[in-house]
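The structure appears below as structure tokens.
As you look at this complex, bear in mind that one protein chain is not there, while each of the others sits in place.
So, subunit A:
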Amino acid sequence: MLRFLFRRLLMLGPVLVGLTAIMFVIARLLPGDPVGLAAGPNATLAERAALAQEFGLDRPVWDQYLSYVAGLARGDLGRSLMTRRPVAEDIAIYLPATLELVLAAMALAIALGLPLGLLTALWQNRWPDRLGQVLAIGAISMPRFFLGLLLQLVFAIWLMWLPLGGQLPVVTLPPPRVTGLVTLDAALAGDWATLGAACRHLALPALALSLSPLAAILRMMRASAIEVMAQDYVTAARALGLPRRKILIKTIGRNAVSATLTVIGLYFGWLLGGTVLVETVFDWPGLGLYATRAILSQDMMPVIGVALVTGLIFVAVNLAVDLAYGLIDPRVRYE
């Protein structure tokens, strides 16, 4: 088990080096003039040269790469041309908002998807199941930004139940920063009013983001639960007179859930890299917006930094998924 963890972490090294190298090459191959964009249209040649020198863009690419990797070892992700600040600091500001959104969306998708999948499997081919299938297909195929607009229209504009966008009302001071997740920080500070406001702001973007993983988890859970229900041990559990709830949860649920874990791990990474549309629609100050702005101004350090950080989180989540497999099914425990 420890050995397994160790091996997986060792594998991270080459992955990171490869990722940065590829990103670097791509960044430099792209035509464009990042310095010109950052310096502005009225900058003199001398000002531009000074800016290029300050950010090291006048040196050869391999030299830049080496100093970048050396910086990485110290936790330095370089500096952004656009914000003129260290990328690590920028990410520390924007990442928590995105993480909060993705975690909330995944929690929602898992909390609803697993039980609904189990139930629709139980009601296989009856009307709740058919309805679930149709809705799931709709949820998977609906573009997220469109879904976001729709939710805004219904819940924020027509019904006026929930706010239109942002992380907190403009008049509310954010809670003291501990984790960076507004909801968690508010709860830690005991500020229940702010927690409520934060949750209401979180609800719509999280819902918009969660529907597609929710549908995928539901369908996966349904399929594997149906497969499990045909297993001998389920018939055996019934023949031995176990109560229905126990059969559903312990026998069918536990065995069906491991197939769903893969989907959960994959979707987590997919959401992490794909929040930009939802963040734009809901004016959510997250990593997606930051990365998009960086790409538009050809500012490559933030782009590489964001790719690295999301890559790391993705690897960590999938490691957790692999460990969860072992927790659920003892046959796949790792040595």
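What we mean here is this: contacts are C-beta pairs under 8 Å (C-beta built on N, C-alpha and C of every residue); 3 or more make two chains touch, one makes a residue touch a chain; residues count from 1.
Throughout what follows, contacts and distances are computed from a predicted model.
> Missing chain, UniProt name, options "Peptide/nickel transport system ATP-binding protein", "Carbon-phosphorus lyase complex subunit PhnI", "Lactate utilization protein" or "Glutamyl-tRNA(Gln) amidotransferase subunit A": which is it?
In UniProt, the chain that is not shown appears as "Peptide/nickel transport system ATP-binding protein".
> Given that one chain is not shown, which residue among A:129, A:227, A:283 or A:329 touches it?
Once the missing chain is taken into account, the touching residue is A:329.
> Just name the one of A:38, A:57 or A:237 that touches the chain not displayed here.
Considering the complete complex, A:237 is the one touching the chain left out.
> Suppose we count only contacts with the excluded chain; which residues of subunit A make the list?
Subunit A touches the chain not shown through residues 2-3, 231-233, 235-244, 246, 250-251, 254-255, 328-331, 335.
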